[in-house]
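Yeah, one chain of the complex is gone here, protein chain that is, but the others are all in their spots.
The chains carry the letters A, B and C, assigned in the order they are written, with residues numbered from 1 in each.
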Amino acid sequence: MGTHDTGSPYAPHTPSERNAMLDAVGVEQEADLFDIPADVRFDGELGISARSEQQVRAEMREVLGENDDLVEFLGRGHYDHYVPSLVDHLADRQEFLTSYTQYQPEIAQGFLQVLFEYQSMLVELSGLGVANCSLYDAATALGEAATLASRVRETSGARVLIPEQLRAGKQGVLENYADGADLTVETYPMADGAVDTAALSDTIGDDVVMVYAESPTVRGVIENSLNEIGSLADSHDALFCLGSDPVALSVLEKPAAVGADVVIGEAATLGLGTAYGMGLGMFATREDFLRQVPGRLVGASEDESGRRTYTLTLQTREQHIRRERATSNICTNQAWVALRAAIHAASLGPEGLVETATDCIERTTAVAEQVDDVAGVTAPVHERHHFREFVARTDHSADTLESELADAGFGVHAIDDNLLQICVTETNESAVDEFVDTLQEVTQ
Amino acid sequence: MGTHDTGSPYAPHTPSERNAMLDAVGVEQEADLFDIPADVRFDGELGISARSEQQVRAEMREVLGENDDLVEFLGRGHYDHYVPSLVDHLADRQEFLTSYTQYQPEIAQGFLQVLFEYQSMLVELSGLGVANCSLYDAATALGEAATLASRVRETSGARVLIPEQLRAGKQGVLENYADGADLTVETYPMADGAVDTAALSDTIGDDVVMVYAESPTVRGVIENSLNEIGSLADSHDALFCLGSDPVALSVLEKPAAVGADVVIGEAATLGLGTAYGMGLGMFATREDFLRQVPGRLVGASEDESGRRTYTLTLQTREQHIRRERATSNICTNQAWVALRAAIHAASLGPEGLVETATDCIERTTAVAEQVDDVAGVTAPVHERHHFREFVARTDHSADTLESELADAGFGVHAIDDNLLQICVTETNESAVDEFVDTLQEVTQ
Amino acid sequence: RYEPLLSEKNSHEVSVNTPLPDDLTRDSLELPDLSEPELARHYTRLSQMNYGIETGPFPLGSCTMKYNPKFAEDVAAIPDAGVHPDRKDRTLQGVLGVYGTLQEHLAKIGGMDAVTLQPPAGAAGELTGVLIAQAYHEGDDRTEIIIPDSAHGTNFASAAMAGFDVVELPSGEDGRVDLDALEAAISEDTALLMLTNPNTLGLFERDIVEISEMVHDVGGLLYYDGANLNALLGRARPGDMGFDIMHYNVHKTFATPHGGGGPGAGPVGVREDLTEYLPTPHIRGSDDGYERYEPAETIGKIHGFGGNWLVLLRAAAYIRRLGDEGLLDASAKSVLNANYLADQVDLEIPFGPFHHEFVASADDQDAADAAKRMLDYGVHPPTTKWPEIVDEALMTEPTEVENKRTLDQLAAAFNAVASEDDETLEAAPQRTAAQRIDQVGAARSPRLSWQALDKE
Partner (left out) sequence: RYEPLLSEKNSHEVSVNTPLPDDLTRDSLELPDLSEPELARHYTRLSQMNYGIETGPFPLGSCTMKYNPKFAEDVAAIPDAGVHPDRKDRTLQGVLGVYGTLQEHLAKIGGMDAVTLQPPAGAAGELTGVLIAQAYHEGDDRTEIIIPDSAHGTNFASAAMAGFDVVELPSGEDGRVDLDALEAAISEDTALLMLTNPNTLGLFERDIVEISEMVHDVGGLLYYDGANLNALLGRARPGDMGFDIMHYNVHKTFATPHGGGGPGAGPVGVREDLTEYLPTPHIRGSDDGYERYEPAETIGKIHGFGGNWLVLLRAAAYIRRLGDEGLLDASAKSVLNANYLADQVDLEIPFGPFHHEFVASADDQDAADAAKRMLDYGVHPPTTKWPEIVDEALMTEPTEVENKRTLDQLAAAFNAVASEDDETLEAAPQRTAAQRIDQVGAARSPRLSWQALDKE
């Protein structure tokens, strides 16, 4: 408002200040400072009209209000957990939110310590020796795992094996990362929603760089052959990369104990809630691969006074120093989302985390039973243990059901002609009864 | 969650910590520390069941969702102005929000300076020499003005004169304050929505302690005889107390210039928005009444190093020191709301504030014209200048119209058999056309 | 650390031009004129010169500085809470529902029959209570209110504001009400006896039943100052002790933020036969949901509208979060914390057994100086020099939100300061944003605005 109302409201110059500055640099107007040849100068209008803060807020509320009101029973790699109020309020402190990468650690001890604590939590959850302080999301983390595998593996090879049931986006990102490293991505079969280890055994060979498996899988199945997969990979000098998430890992067997060399996954299951797929790439690996880890690492150190401090470390792996020989091109990462996840995990504590995860098992079983009770619907399709979500088979077209449920205010996945996938957490469980009733109606 | 899940989630004691502490004080359990005679011990249940944070938030959203969705054209002493995002974000910093009264100024310089700046803004707006750093609301500020008047007036007297058109709640609070000071409250007539100065002249006498007038009035009328009222009061050695608000004062003649001895009003027109009547009592007065001011005052000082600092001052006026001889019983005040108002005012700046106020004049005129165009409706009823709101007369029962408009999603005041009052600011102006259409329908 | 005033950064005088006649408007307005980035830094830096409950312990006796749960802020920000009070009741069932439920919860907690939420602070609650007593006694010629010498200053001021004479009751040697002194003070002129229990020394008034009978025998009423209610949550209720009227400090007991001095809320509970005196409007359930009504003998208004709604809303959320078990635990841990801290502190504590707070004596040190020195140890000091019944009082209330480590840190600060000399204390604080501030000078030549500074 007022004096600052013309131009950017975030440029603080008063007219007299501006004039004094123009005088100091010896020009009449800012335009005189631009050294842009006339033929590439832009004199047109962009056609974006300025709005007041109040107007933009109202407009954005209105536009976003175009989203239908749905109770979402959606998962498949992006999940909603209740985020404690504490997380928002602390993460929004400007000292965290508006700070930069910690290249001056002496005035960034706070963020560095949070990231160090985040890494430590992942070390506990994965059982592996080192975790980085974030990648973009699970998919890019999987891509980085493959390129790490190609760098650290002693024998040559080009194949990366992934399960046939996998989120398409994850596979797509992996393929883009793999291409540049001259890797090829192949799928191996699954049986009843889990890894078909016999088939995997047939497929694997010494030219396999990395085997990827998930638990829980994209269909919510808790994989029961992780040990076997780990051994298979190991026997071919292939890395075993396990996909999971911090909530599941709080109760599942430690990845390190089943032979995982890398753990990736979606750590935004803590701290963020649904955000149209925005995520937080978890990445942990064995200590001996330390110098091949992509992304930033925070380490403990001492300052001149001998006190413990924290700093970004091993930066010679990174692009701003090693350039084309860097372990990855990642620079801007998801640090603030990692901070949110760390605060959320701390807020739950070990009991809260285990309780949340246990609920994801018990609740899913209970809801699958309810869904199974609907005439013409079978659930879960896979006779497996489930986490958060499960697949149901119906006599109807899944697409039609998805549409009809959306009209009734519920979101589910149609994953195949007759398969629906349903995800339940503490944030939508109160709507389960109503959902099941509606499912009953639309399948009649 | 977890260990802290039993009992208060905000008591941090782990079982082992608790035991160590019980050991140190030499008891088995906390109950042993209570020295409550058995006959007044409560062993029953309160019957309030504990809920998770998620549950309470959901429940509160649900309960508050029982409010109908109305576009409110409501004012009469409680107003909605757009509060910039900056206000929420800065005021919510815990250093402000969770701090105590500034009895240790050395670690409370931040809040003290904000309150000092708030006082200074009110000094500019009122033209008076001193402003306190908040009272509860306009009504209690009016009550305090009356008791101040009874203390500072040199001749004896007991009558306080108030306009006949006044918010009932304001009069009610004033009467409670007046009673204890042995004052009586009397109304004087108004003519066409403004003070009937002839009638006031007839009513006033040397036994009048204080004359109160408002601009804008409860009906949104800008009073045009303030000078005359000020002179009348002065000629009887009565104090002239003017009721207004900071937005209006940014364009209206300075209260000091029309002879006001005290300015009170609702300063939560800045910084708070509608909050079911929660407010911020503005209180400014002449410097010579300084030692009779109710509430807290922040003053500038120096610290040992000679640097300028701020501190609560003149505390000998206050109850915690002077007890029954205090200028008021007020202790806890509305400091944080004052902080919000100060940030809001700073955010607008002088131009923004004047613009907001000017809009309150121009917009109200325009909307009154629109309403006047509705067949059977006359607006404004008073041939006066208006601020934010105006009164309209209809052929119908105002109560019925109020009800029908509520059903259609609009809130207005029914203030008399055939009078509606309508308030418009930047927060509801976008709904004016729809409102006028609806008014047309319900008055057909 | 120093942050200039807004007015020193950039001030701007604008001309005022409105559609109004010139004689109704001012010519110009001069106020600070800064952009959002500059303001964000200004207030952020100022906040960094301020100590809040998340900065560290805040053991101010009688103030009950608890941690304020973050979720309550989110509850207060629910858009449906931002409504105007002049809506019709039927369109306002959300707000009225919260009022109705909170009234019930507070009534249960205090053992009262009805509760008004209108008083915007504890002192306003006191005035409400005093006015209710006045209305109840109407026709009688009861001019006196009895208040112990150790009571909060607001008790005295509130009584005086309603026109009563204050009769000060000297404390007994054990720090509690002296029944003989009470006997001497009490009479047919007694309208009200105002008590805090536990009192400001943290002591439970063991003779409360007898006191209640004495007051009621002369036809007076008994008022409970809720400042120390945190000690009794779920364990004892003023209503059960014979109190007729009480106020609750929701910004103390129910963890709503103190906000640098306010807003708070001071709901008032009464026994059944005083219900009709409550301020108007009162809220009650009806066939059509909740409704506002005017009690038959109402004392009228104590706040222009319905009180500090957003504070009440936070308290409602807090009470529901804790429930019976949480409230019971709050009193348990607040009393444990006070007793543990007292045990660790090497100072004399003349009176006991205390509950949620204790008053230590700084002995031959000046308590105010000792407090300033505690600032240098990074903690907030206790309330000082009050109640006067203890020499150089350090009135200390850690509340239930502190853990053992923090209490140990606090005790270390107490003990370190106790061993220091007067010179060190008088020179304190040294490690704070500002050094010792000249409060006498500030009061001697008051400068209360930047305009006053400009005049110098």
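Rule of thumb we're sticking to: a contact is a pair of C-beta atoms (placed from the backbone, for glycine too) under 8 Å apart; a residue touches a chain by one contact, two chains touch by 3 or more.
All values derive from a computational prediction rather than experimental measurement.
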Selected residue (touches chain absent from view) among C:Gln344, C:Thr384 or C:Asn403: C:Asn403
Option from A:Arg159, A:Arg296 or A:Arg388 whose C-beta touches the chain left out: A:Arg296
Positions on chain C where the hidden chain makes contact: 9, 35-38, 40-41, 44-45, 48, 54-56, 67, 69-70, 401-403, 405
For chain B, residues in touch with the removed chain: 2-4, 9-12, 14, 84-86, 88-90, 94
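As a working rule, only the chains that are shown with their structure count from here on.
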Contact-richer chain pair [B-C vs A-C]: B-C
Centroid spacing, where centroids are CA-atom means, of chain B and chain C in whole angstrom: 19
Sequence positions of chain B contacting 2 or more other chains: 53, 57, 84, 92-93, 347, 349-351
Chain C: positions in contact with at least two other chains: 12, 14, 33-34, 36, 40, 44, 69, 71, 73-74
